[in-house]
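Chains shown are a subset, placed as in the full complex.
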Amino acid sequence: MSDSGTIEAGVHRVSFRVYYEDTDLAGIVYHANYLKFFERGRSDFLRVAGIDQRALSQGEDGLFFAVRHMDVDFKKPARFDDIVTVESRIKAISGARVVIDQKVTCDGRVLSTAAVTVAALAAKGGPTRLPEAVRTRFSVLQDAADPA
Amino acid sequence: MSDSGTIEAGVHRVSFRVYYEDTDLAGIVYHANYLKFFERGRSDFLRVAGIDQRALSQGEDGLFFAVRHMDVDFKKPARFDDIVTVESRIKAISGARVVIDQKVTCDGRVLSTAAVTVAALAAKGGPTRLPEAVRTRFSVLQDAADPA
């Protein structure tokens, strides 16, 4: 079974194997492919949090989440056959946007970190507000991750 | 300017640079990425032949082309920085399908060959017939490529 990971104290973690497709001729994971790992992590985070992207995209008021900004550090390489873990937590929420802090680790070493700003886009075009249920869910997750 | 290639005697040719994204840890182009080169070749073939995929996909009778079958030989590797050429020609046409013969070459050497069966799919679901204008265009191109 494919595994969508778990949320503990507001932090979602899920692991992926590095396959041939992820590597490049330098023998390591091609830098753009970390963005795929981050995106898988966010998709699984939403799923485990009970937010159904497929359902949200349907119908008259259908919406997608679109990445608006990414600040990414590439610190150490992952290699073929490694198992990497993606960690995600909600950092900030506004009317139409959410900022998610993410990290890719391997055996406890941090390989890459990212701060990702995601916005809601109406399927019929243009930005739209986050649905109230989604905002609330994000808010609870944020509080769980940063209880201070 | 991006270059969509040319059709001569029914055969379309277009060239692409091999970038980092295309390679894998074996130092050569990852096998699945040849399918991207073939698909770019088919897209440019249609474009140069005057068939507008974007326009065809719009509206009530919108349709997409979907690959149904591929028989692919991987003969020699392409490497970073190589310029590869994709050749495409119409091999067979039926009501809802077209078979395209394709080839990737580099400096005259054949790297990969493919016979690709493409079917028309209605955007609202299910197979559909090729539009008459598209069939006719394919037919003219097929005759030009195999004048016998």
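Labels for the chains are A and B, by order of writing; each one numbers its residues from 1.
Following the convention adopted for this analysis, a contact is a pair of C-beta atoms (placed from the backbone, for glycine too) under 8 Å apart; a residue touches a chain by one contact, two chains touch by 3 or more.
None of these values were measured; they are calculated from a predicted model.
Peer 1: Start from the 2 shown copies and tell me what the total comes to for the whole assembly.
Peer 2: Spelled out: 2 chains shown, and the full complex contains 4 copies.
Criterion: only the chains that are shown with their structure count from here on.
Peer 1: Let me have the rounded angstrom distance from the C-alpha centre of chain A over to the C-alpha centre of chain B, please.
Peer 2: Inter-chain centre distance comes to 34 Å.
Peer 1: Would you mind writing out the residues of chain A in touch with chain B in their complex?
Peer 2: Interface residues on the chain A side: 20-21, 23-28, 30, 32, 79-80.
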